[in-house]
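A single protein chain has been removed from this complex, and every other one stays in its place.
Moving on to chain A:
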Amino acid sequence: MVKLTMLARVTDGLPLAEGLDDGRDWQDAELYKQQIKALFKNLSRGQNEPSRMSVETGPYIFHYIIEGRVCYLTMCDRAYPKKLAFQYLEDLKNEFERVNGSQIETAARPYAFIKFDTFIQKTKKLYQDTRTQRNISKLNDELYEVHQIMTRNVQEVLGVGEKLDQVSQMSSRLTSESRMYADKARDLNRQALIRKWAPVAIVIGVVILLYWVRKKIW
């Protein structure tokens, strides 16, 4: 059963539309909405995510597709057929692109396409019951291949961002530190050189000086 539906722009994580009465009679809605928002933020950071993915979270699962710089995300029960969920998102995508495709880039305020919620609500109802003839036929339809879609855990997904951040931080630290090390090494090298040859140079210098002085005086 579809619980939540959200659309956001991938480039900056700006929410574009949301299902109408999502979160009704349901305590944890806020928590999952937070997760979804975090997910959008992650996506907007430009991490190379596959354009179709499922993310497990608690008893639910997020399915999302990214197309045309818009992320279409829905949250379902785990038992809800993956195939139907993606079919649902596909439907949303087609309609959204048809209606608002040209304005997606220019949207400046959050929920600029909130009017889309009526369509979301309507479509959601069609997919609500998995046992309707329509949905069963869709399920049996092999047109849409969902087997390849990766399923990961939400902690992992949200964690990936953090971990990547950490790695890049560490590597950048490493780079800067190694550069420092190289500088220092070069410095040290020079000093060693000087230390090695300085006495010889001084001796030679003194000899030349003496030689010159003797010549001058005598």
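The working rule: a contact is a pair of C-beta atoms (placed from the backbone, for glycine too) under 8 Å apart; a residue touches a chain by one contact, two chains touch by 3 or more; residues count from 1.
Everything that follows uses one rule, which is that contacts and distances are computed from a predicted model.
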Name of the absent chain as recorded in UniProt (options "Protein transport protein Sec24-like", "Dynein axonemal assembly factor 10", "Sodium/hydrogen exchanger" or "Phospholysine phosphohistidine inorganic pyrophosphate phosphatase"): "Protein transport protein Sec24-like"
Which residue of A:Asn94, A:Thr118 or A:Ser178 touches the chain not shown here: A:Thr118
Hidden-chain contact residue, picked from the options A:Ala108, A:Val200 or A:Ile217: A:Ala108
Absent chain, residues of chain A that touch it: 14-15, 17-18, 20-21, 23-25, 108-111, 114-115, 117-118, 121-122
